[in-house]
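Below is a slice of the complex: some chains, not all, each in place.
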Amino acid sequence: MLWKARVRVTLKNGILDPQGKVLEGSLDRLGYKEVREVRVGKYMEIALEAEDAPGARARVEEMCRRLLANPVIENFAVDIEPCDAMAAMAGTPGTSGAPCATGVAR
Amino acid sequence: MQDAPWREMGLKDHEYERIVEIMGREPTYTELGMFSAMWSEHCGYKHSKSTLKLFPTKSERVLQGPGENAGIVDIGGGMALVMKMESHNHPSAIEPYQGAATGIGGILRDIFTMGARPVALLDSLRFGDLSNDKVKYLFDGVVSGIAGYGNCIGVPTVAGEVYFEEPYTRNPLVNVMCVGIMKTSEIARGVAAGVGNAVMVIGSKTGRDGIHGATFASVELDERSEERRPAVQVGDPFTEKLLVEACLEIIRSGYVVGIQDMGAAGLTSSTVEMAARAGTGMEIELSLVPRREEGMTPYEIMLSESQERMVAVVEPDKVDKVREIFARWGLDAVVVGHVTGDGLMRVKENGKVVAEIPAKILAEAPVYNPEARRPARIDELHAFDPATLPEPQDYDEVLMELISSPSIASKEWVYEQYDYMVRTNTAIVPGVADAAVLRVKELGTPGHEVGIALTVDCQGRYCYLDPYQGAAIAVAEASRNLACVGAEPLAITDCLNFGNPEKPEMFWEFQESVKGMADACRKLGIPVISGNVSFYNEAEGVAIYPTPVVGMAGLLPDVGLTVTQGFKTEGDLIVLLGATGPDMGGSDYLKVIHGVVAGRPPRLDLEAESRVQACCRDAARRGLLSSAHDCAEGGLAVALTESCISGGVGAHIALRDSDMRHDFLLFSESQGRIVVSLPEKNLGELEGLARHHGVPFEVIGRVGGARLVMRVVEGAGNSDPAGPGRFQMRRLIDLGLRELERAWRTSIARHMTDGESGSI
Amino acid sequence: MSGGSGMDMKSMKKMKVGVVIFPGSNCDHDCYHAAQVMGMEAEYIWHAARDVSGFDCIILPGGFSYGDYLRAGAVARFSPVMEAVTKFAERGGLVLGICNGFQILLEAGLLPGAMMRNRNLKFICKTIHLRVENAGTPFTGACTPGQVLAVPIAHGEGNYYIDPEGLRELNANKQVVFRYCDSHGAVTDEANPNGSCDNIAGIINREGNVLGMMPHPERCVERVLGGEDGRFVFASLLKHWSQGGGCDAGCALA
């Protein structure tokens, strides 16, 4: 079965995030005074075959440990959803009814 | 077919009628798309072709003039230099990072497609006023896009220019130039020769990105432009790096008959142009083209401008070898068709013909001779008399303001983002001299290699006031920049940026500029070997300044003898070569200090210009000079400031009085002037050279101290200008080097940090 | 200074340097050229190679391996050649990672710490100053302790990070080999171009045979390019080699 993993990679606590700081400054200048903090990370969508959700999660977490995140400075979090062929048409990365990566054939 | 689909594609009704007439039938949708791309201004040069014929394009050194992907000149020793410049203005206005990045990707492909290894990039940039937030966003994005692509692919960006002027606010100019080096024996061309040979598509897969980019470049920007997102592509410098290596390998191996990159109009233009050049035809099968997306129509495949793709024509028995080489670099190389003898460009999808057009007809867009009309503004602007302006009280203040204006200030903020040293050939890095210099490792001896000098120049404001004169000055300035490092001009590549040529005033600007450039090229003996025209640079009816950018390459027999712009040694004499006149029209002094853009641009005496340049070059080659720097924006005072800052040493200047106002004396932008410094013992020899060349020569001061002090000697002709004055001296400028340097060096960074754009 | 201190006689065997080419390496030919200028014998090593024996030193050059997509060096470290390089290093072979090469060594775990984007978020290309913090390594033996070198940098991700404990260890073991400094040798925040932790520009492993540095010594071994301080690094290697500290012999820190 085809699954979609959403991977978020963020800098560990305590590690300075210059990109986040720059965005805070820019948002402030644009008038968003309510913003308290911005942290910038990476986001990946991975479409993969797996038996079940736990199986998919285990594989993706392994990919994160080996390649997708650098454990010295980064944390990661993985969400697994079934690929929804219908939603794949939508294009926007919704929160539910997740499009399968981008629905693009390879 | 819906109502007049050709209009949506940018074709005129009469052009459509002509297509029907030639074809003897209505074109299919795919055929119409192919026509509209090939007959767009961008690919077809409809409005510019006849004017461009004015350029001189030959010299003993020219191996390839305009007409191929790039021009080539012989630099001796069996080696050649390849060069080309191109615009990516509209994509950069919409998506500055990717727009600029893919501009770099495209110009690189034009070079390695000829078989040359790209060795240098240059960028010529124009934006609106830097205090505008949108301008900052564009400027920041464009510079990081150039850096992102150029650095990643490992080609140094060694020189460029940046101007900030209001007319470029909505329509910035992003012109990029690439230079390559190759053996003359390895020149490859974009020809589809040899009936039966295989046609291969190489590199990235084809997606829906950039469909109709050529058309997009051929219309004015409007509020809908941001919605034309398919016209924006994402660059992949990593894939292109692999493509460079693999293509150079197949060209050297002799396996390819012809090769061409897929630029504007993608598969259509590359196949059609290759067939047309060879007088052959081609048949391709679209189902064989590797695709990134499902369900692409023939129209989309033929017009996609996905980046990092090439077309190669290969003898059938070499196909496997070519495939092998590409596989080693991790790239696709797929046979999609073959060369035919019938002159037809035939496109099939699953065996069914979807387009069939004579290649020649597609490749030869209709040629127009639009109406030209001198704009009314010219006379009004020329009527302005700078002498009516008040003379400033405090020249220190004026100089500080001038050197802090972003167009004059240091461009360090820009070029420090570029890797300008990779490949270890850059002998003169940005900010050190008027032109970049690269050694050619293959020629000369270690430490004394043959050098190539590179520069890009154009002052759009001059062209706005007088396009003929402004364009001629661009050529003269580029050549002068080369003379300052001691190099001899080899050839020009250009990028001619103008508004809508269908408007007579705009077309006049274009015509005048080409005439000005052509005349200057003839006079200075420099051929134009490649270039690019970018029309429709208008946003909401406001056109840019006419901006014919000149990219020039020159040759130095020995990089060890290169001269830089910084003053070097305390006690050296400072000499001005060339004469100063009241050339205030279009100057930075007028614009920055008085807020005026008017007058006539500086006079240009090409005879005098050529003599000054020859004199400087001779002096450099004889090793007489410690420094040389041309007087450009901001005139003599700014040139001296830059030489002081670059060298980290001050200067004492005493100018002979003339009947000119002191502000004119300091800030006039008279052409044909070079500030040199030299040890006193060389003075006689330099003076002899100046006399020999008939060049005005004036000792104006001495290098030393930590201040720039400029005085004017009032009274009779003086005999010892550098010494303590026996005459009445009026001090005009007295500024510490640190203060000058801080203002000049940090200006752009200061603009960029307040109200930072913060894009990520 | 004269470069080829270990190369007195023409007839003598030359020190042999292997320069790895990853897809996306840019400074491979620069390292190759510099090694030759310095009187070494240079040879390229393709990233798919599984054997790197026979070299006296291996250089992982600068560039953008795999486009530096995701993180600089993250993908390249899985190249087949890296297994061989790791074994080579374990046996005591000299490995020099420059810029992207340094990033790859970090990702591969051959050196501790990680690289982050420069603190100004921009690529920076310019000549900076370095202070030699440890002149007792095979890569700095021709330098004097505290010597200031002018060497170019060119990177977007050179902001070195290591946790406080790791930093203490680096310092305790004299593993910090180069620090960013001003022209007088003062290690100041102003002289830190990219925000690196403790101004670190180059570190060595505990065994003393694997060095990573962000600056590019190969860009300054010829006067015509405006500087020659990079010669010290190559001359150090030659010195070490000519004194018998060659390949497979252990090269633990003196």
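Brief remarks on what is shown
Each chain carries a letter (A, B and C) given by its place in the written order, and its residues are counted from 1.
Rule of thumb we're sticking to: contacts are C-beta pairs under 8 Å (C-beta built on N, C-alpha and C of every residue); 3 or more make two chains touch, one makes a residue touch a chain.
Quick caveat, the model's predicted, so the values are computed rather than measured.
The assembly described by this file has a subunit formula of A x2, B x1, C x1.
The working rule: only the chains that are shown with their structure count from here on.
Centre-to-centre separation of subunit A and subunit C, using mean CA positions: 34 Å.
For this pair, subunit A with subunit B, the centres built from the Cα atoms lie 41 Å apart. Touching two or more other chains at once are residues 19, 22 of subunit A.
Contact of a single residue of subunit B with at least two other chains is seen at positions 760.
Residues 15-16, 18-19, 22, 42, 67-68, 70, 72-73 of subunit A touch subunit C in their complex.
By the touch criterion given at the top, residues 70-71, 74-75, 78, 106-107, 113-114, 116-117, 119-121, 161-163, 195 of subunit C touch subunit A in their complex. Across the interface of their complex, subunit B is touched by residues 23-27, 29-30, 33-34, 37, 62-64, 66-69, 121-126, 152, 154, 156, 216, 218-219, 222-226 of subunit C.
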